[in-house]
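Structure, as structure tokens:
A single protein chain has been removed from this complex, and every other one stays in its place.
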Amino acid sequence: MSAEPSVVRPRVGVWLIGARGSVATTAVAGCAAVTAGLHPPTGMVTETPDFADCGLPPLSALVFGGHDVVDCPLPKRAEALAAGGVLPPGLPSAVHAELAAADREIRIGGPLPGDTRDEDDLVESLASDLRDFVGRHGLARAVVVNVASTEPVPTGSALPASSLYAAAALRAGCPYVNFTPSAGLHHPSLATAAGSSGLPYAGRDGKTGQTLLRSVLGPMFAQRALAVRAWSGTNLLGGGDGAALADPAAAAAKNAGKERVLADTLGTVPEGEVHIDDVPALGDWKTAWDHIAFDGFLGTRMVLQTTWQGCDSALAAPLVLDLVRLVARAHEAGLSGPLGELGFYFKDPVGNGPAALGEQYARLLGLAERLRRPGGRDGVPEVRR
Amino acid sequence: MSAEPSVVRPRVGVWLIGARGSVATTAVAGCAAVTAGLHPPTGMVTETPDFADCGLPPLSALVFGGHDVVDCPLPKRAEALAAGGVLPPGLPSAVHAELAAADREIRIGGPLPGDTRDEDDLVESLASDLRDFVGRHGLARAVVVNVASTEPVPTGSALPASSLYAAAALRAGCPYVNFTPSAGLHHPSLATAAGSSGLPYAGRDGKTGQTLLRSVLGPMFAQRALAVRAWSGTNLLGGGDGAALADPAAAAAKNAGKERVLADTLGTVPEGEVHIDDVPALGDWKTAWDHIAFDGFLGTRMVLQTTWQGCDSALAAPLVLDLVRLVARAHEAGLSGPLGELGFYFKDPVGNGPAALGEQYARLLGLAERLRRPGGRDGVPEVRR
Amino acid sequence: MSAEPSVVRPRVGVWLIGARGSVATTAVAGCAAVTAGLHPPTGMVTETPDFADCGLPPLSALVFGGHDVVDCPLPKRAEALAAGGVLPPGLPSAVHAELAAADREIRIGGPLPGDTRDEDDLVESLASDLRDFVGRHGLARAVVVNVASTEPVPTGSALPASSLYAAAALRAGCPYVNFTPSAGLHHPSLATAAGSSGLPYAGRDGKTGQTLLRSVLGPMFAQRALAVRAWSGTNLLGGGDGAALADPAAAAAKNAGKERVLADTLGTVPEGEVHIDDVPALGDWKTAWDHIAFDGFLGTRMVLQTTWQGCDSALAAPLVLDLVRLVARAHEAGLSGPLGELGFYFKDPVGNGPAALGEQYARLLGLAERLRRPGGRDGVPEVRR
Partner (left out) sequence: MSAEPSVVRPRVGVWLIGARGSVATTAVAGCAAVTAGLHPPTGMVTETPDFADCGLPPLSALVFGGHDVVDCPLPKRAEALAAGGVLPPGLPSAVHAELAAADREIRIGGPLPGDTRDEDDLVESLASDLRDFVGRHGLARAVVVNVASTEPVPTGSALPASSLYAAAALRAGCPYVNFTPSAGLHHPSLATAAGSSGLPYAGRDGKTGQTLLRSVLGPMFAQRALAVRAWSGTNLLGGGDGAALADPAAAAAKNAGKERVLADTLGTVPEGEVHIDDVPALGDWKTAWDHIAFDGFLGTRMVLQTTWQGCDSALAAPLVLDLVRLVARAHEAGLSGPLGELGFYFKDPVGNGPAALGEQYARLLGLAERLRRPGGRDGVPEVRR
């Protein structure tokens, strides 16, 4: 938004794992739409005034590519999303060129059924795709973002697919963001490589609905000394995510993040379960109902209920763009390791930050301040170009 | 909780305007119940660890009295509240002595129908009741708290009743808290007296339900750059408050506070109305429904709904006890003027503090810190005893 | 759907008062879409098997026209509805021809601002439009349906606009349906003419959301002998209807119908209010929240809440098509006067029928039976052709 005309900002790559999914498609289409002035940047925190002059790459500097194992072209996927009300009617044709360009940069990921390559070969192959992408476009850097369907919690010693992609990001020297509850860079066998890579990374599991609410309601109850007795929730969602999370093992990964927010903000884990139902009729729309039974003064029983009806892709996509910009800038500024200041975006953040949204927001503003004064005494080191 | 056995803490008066109402009755009964260990101090923020060692008067040091124009004795009122589920069954008899003691300290307020006294006579009469109370019990100080039914917005030049009581507090040298949206000390003709009194004061309109929620949800939408299009609300409540607020003029006073929270946290006033319905069948129980229509990325329409079912008296009473303790301690510590650090408790706070609950809580903790180190460099002056 | 190929069914006119509004546009577009097989007839009761062989005019036999005082062409109005999600994207262009044809049959209604014609002239002018329409298309008959914005409750002696249109229907010999709470044919000064016209008529105020729900929930509470203490409701809606009903006088007309359902099904009028808020951000989408406080055994307090999120035009349009077909057939079969058997469709039905939806449905099936056996002993007289 604010790049001076005389300076050519280097272009930044966005490499999406799950590049043909709803979130990825919405991110690509939305970036193009906002860049073209077709829509305001609603939902993008990095477009608010507090983030001006932080040196973030402009949306127009982002170049999209990624891995996926399905082959539905992005323009066609965008049409399907528009038919389901996720994208505005007319948008897919308005940004057809950008969708087609991103589609050309999508490579088949892995492991594929019957794949005989060993883990190292696979990682090398994926990393090679990344290096090619960076080289082909002369990118300053590329940020890898996992927006693929949630995996089951891994049980054996084999690296799950999400961790293979994360290993490839490390090998190719790319910062990494895990927007899902899958293992990704969190896998124990990647800990050493992540630590020595000198790369910044962030995650995990984007906080877009029920958990976002919980991260403001939990602190409210705690600050008011009200005793939460039971916190129950039901999520209804269709789309691929609904089907993936109908698998109890995948849901377990997701629910761990949801419960962490309550435990951290309430200081205790209340009674109550969380259900995730696959309801194909709802498509990409998600409804989350929460029922919170709490005690007031003298044990008086009270109840708060919330119903959140949102479109998951539309909630996630602007956060993905935010994260790419922030992590790319952090990389440019020489930051490395877990970016705890990005806990604002995640259910289960890396690092040891606060769990209340307000405090997370304050830390995010602190990061913005650091990125704004890269040479300052308390800031990040001078940017190396 | 924390008074050392060797130090006799001076007793502190709590003078309640509307002393026979639901909130007052619950505060008196609840203070006794918590002091006796019958119930934990749920809902009392000043009983959380952050407020230990701040020199707050212990609950056992509070002595209750007040003004009212009805004559139903407190023990009988408490029985009615227990029948309605507001107080636990059995509590009224368990704390009968304390209720009866407080009841003996209640004086008829004014102006009464056909009252021929002029304003100054009335104020003097009310102030005299206060001075008698303080003297009779040898109190270190007494805090006046308005918990009477909401008045209509005053139109003429005559002081409304709530302001007569506030003027009496000033005249008797008592700190003042306005827990209602009535004018109280906010009346323009009291501004000079309030400023020169050297007394601390706080208000107005306790934040107990719908507005409490709005003070955490509004910041959430703002921090996430989501565009709130319309915020609509309906409140159903019985009890005296329901009837009082069915008067559009009284509701107007209340709604101004509710809207201020949205305007301050969202930076804009969205579409939508707020209704307050008198539903006698609900008694002291309040149900607040909020419907928030917001836009996400690319203009996607989303909705959050909340339903809050609470007991107003049980929500308000612990906050009243908190405020009495904090304001009494602030007075002891020599603070004067509007206590903006207490914005956490109010819909429409005095002073220029933040509107987001999390930031208000941080300021409240700051006040606790100041009260803890009264002689410190940045703290309040040494306490004069 | 079921007309035998060898019989040419006569064409039937549908004359819509408010012919360029959302409901009318959706009815015209939807009739064309269902006729063309683009969509199933969801929401049309007359397309269920119970109504086969009743001699109803097929959808393909309906010819649309009407009065309105705005001049936005129907195809353009349909595009606006599609942009707001009321019509499916693509539908306006798919049925452009039918929309344009109907648009050519729309005449300016009245009275217009500054209109100097007296009531009789106005009625004659409107009736003349109707006769021209019937003659121009060689229609067997035309049914007049009021789907215009709700009028305020009339206060003076002058006929409100809705009653002028109703008088014109009588004068032109057309059956009449009042889908709104406006006076229409209910005006006292039209009673004699309605009674002697020999025409069937139906109304008033289509039951599409909150009241539909109430007409099944009210009987449930009554049949279970549960004591409803308070029934409160809030409606949020945008579009023209929201603005019209923000006028308290217009809302009063609407709310009378809503309350009648409760009074008739519960046998008593519970506490509680109904609000209708104009929320332009919601467009044609309506959200209705109901809160029902009821007592169970031994006075136990319980609560039911409902939230209905619907698109008013999509709910109303299929009922309008149902009513046109049923009333046209009733006219053909020689029925006259108030059609109480159509109470299923209305908040405030003509005649003395039941208020519970299930019983109304049974009566509707009874009408279907009568229409199926026109010469039967208990049925309607032989159809005159």
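The first chain written gets the first letter, and so on, giving A, B and C; residue counts start at 1 in each chain.
Heads up, the rule we're going with is that a contact is a pair of C-beta atoms (placed from the backbone, for glycine too) under 8 Å apart; a residue touches a chain by one contact, two chains touch by 3 or more.
Computed from a predicted model, the values in this text were never measured in an experiment.
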{"item": "Chains shown that the absent chain touches, full complex", "value": "A, B, C"}
{"item": "Selected residue (touches chain absent from view) among A:248, A:280 or A:366", "value": "A:280"}
{"item": "Listed residues C:24, C:45, C:74 or C:230, member touching the removed chain", "value": "C:45"}
{"item": "Absent-chain interface as seen on chain A, which is shown", "value": "85, 229-230, 232, 234, 236, 270-273, 275, 277, 279-282, 287, 289, 291, 293, 301, 303, 305, 307, 309"}
{"item": "Hidden partner interface residues of chain B, rising order", "value": "82-83, 85, 89, 307"}
{"item": "Residue numbers in chain C that touch the chain omitted from display", "value": "26, 29-30, 33, 39-45, 47-48, 85-88, 91, 212-213, 216-217, 219-220, 223-227, 295-300, 302-311, 314-315, 317-318, 344, 356-359, 361"}
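In this section, only the chains that are shown with their structure count from here on.
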{"item": "Chain located farthest away, centre of chain B as origin (C-alpha)", "value": "C"}
{"item": "Cα-superposition angle relating the copies chain C and chain A, to nearest 5°", "value": "180"}
{"item": "Geometric centre distance via CA averages, chain C-chain B, whole Å", "value": "51"}
{"item": "Geometric centre distance via CA averages, chain B-chain A, whole Å", "value": "42"}
{"item": "Shared-contact residues (touching 2 or more other chains) in chain C", "value": "85, 307"}
